[in-house]
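Since the structure comes first, as structure tokens, the remarks are kept for the end.
One chain of protein is taken out of this complex; the other chains stay put.
So, chain A:
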Amino acid sequence: MSIEVNGGRRGLTDPEIAAVIMAAVPDKPLETQRKMNYFMKPRGKRINEYEVLCCYSQPTPDWIPGGLDWGDWTQKFHGGRPSWSNESTEMRSSDWLAHRDPAFRWHALYVKDKAEEWRYTDRFLKAYSADGHVRSIDPVWRDEVLGDYLGAFGFYEYGLFNSHSSVVRDCLGDTLRMSSAMIGLDKVDNAQMIQAERTFLSKLVPGFPESTDIPKQEWTKGAIFKGARELVQDIWQATYDWNEILFSGHMICDPIFGQFVRREFFMRLSSYYGDNLTPFFINQMQLYFSQTKGITTDMFHTCLGADVEFGDYNNRLMRAWANKWLPRTVNALKDFMAIYATIPEIKGVSDKAAIEAALVRVFADWKRDFADPINYKVDTAALVKTVLSGLK
């Protein structure tokens, strides 16, 4: 038969072609090692699918520790700066490819989860609206807190989201790059969920403003988010070291400021004001927070802090970064305390004692999960006191 085949004839199903192919296929496989990436060191007992599909996809030269490739870059930036380089961060590693998402999510698993969350969100909103839940929300909470301040908090999430762009460009490993993109997408998802909630409310509550104008005014000009805004701006645009961006955002700012605002303010208080809608969205954000925490603690504690060669140095550097970013985060939270003056006080819920207890929870969690592992000495009681001084 002719070796040129036209008309979309397929070798798998066309008997004539298939016969030629089958005559050429070896009687038994030529190679017994059938595991892709068999040469790599797995995180667990065996190489898993995530490690097969992600690890060493980056062509990393061996002078970037962990790389398998050799030589120079074939094209550089104008002036000769290299494509990727060890100088892009102050952190040191003996293997930049060591990081793993603890949930081992490659792209398909990541989008599958989020797709399920979206479908469920749609079903939930339909049931919520049909059920008339919206009638029970305290009007001040609804119009001022959700309308203005939750909307303003969306800018916080959006700003942190954007801090991941240069990390995705600059970081030195494949699993790092994929993880950074995913935790970045979760942040814009948070911002979008906030807007989705406001749009949803505007459909149910005539006159509820869907527009981002007032929240933006609050975020850019208001006093409540002033510290947070300045903090986010600097993480996003004034920080060039990709590790410092991730560390300041996910190891200091978000586990303290973000956690307090989401968990201790919006989520805890909403049900007291008859709002069962906000917790639905915040719970998703908290899921993303915990997944992100798994990822970034793997990066900074499991990999960099425990690096056989550079662990001590890296922990010292992280403590220095904590010294730089912690006071600014505390200050952001102090500014945020002014929000309590805008809501009707509920005894034991939103009074000073309750706020203090919430702060203690957040700082204790942060100390246990983020400060202790890098041996960072911190007086959380003093930090709580500083924050409380912002109460009006």
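Just so we're on the same page, contacts are C-beta pairs under 8 Å (C-beta built on N, C-alpha and C of every residue); 3 or more make two chains touch, one makes a residue touch a chain; residues count from 1.
Everything that follows uses one rule, which is that contacts and distances are computed from a predicted model.
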From "Ferredoxin", "Tryptophan synthase alpha chain", "FAD-dependent oxidoreductase" or "Methane monooxygenase", the hidden chain's UniProt protein name: "Methane monooxygenase"
Touching the absent chain when the full complex is considered, from A:A103, A:A127 or A:I346: A:A127
Residue of A:V5, A:A223 or A:L287 touching the missing chain in the full complex: A:V5
Given A:S94, A:T212 or A:N276, the one touching the chain that is not displayed: A:T212
Options A:Q192, A:T302 or A:T380, residue touching the unrepresented chain: A:Q192
Residues in chain A touching the chain absent from view: 3-6, 8-12, 17-18, 20-22, 24-27, 29-39, 52-54, 56-59, 68-84, 106-108, 110-115, 117-119, 121-122, 125-127, 129-130, 132, 134-135, 139-140, 142-143, 154-155, 158, 162, 164-170, 174, 177-178, 181-182, 184-186, 188-189, 191-192, 195-196, 199-200, 203-208, 210-213, 216, 219-220, 229, 233-234, 237-238, 240
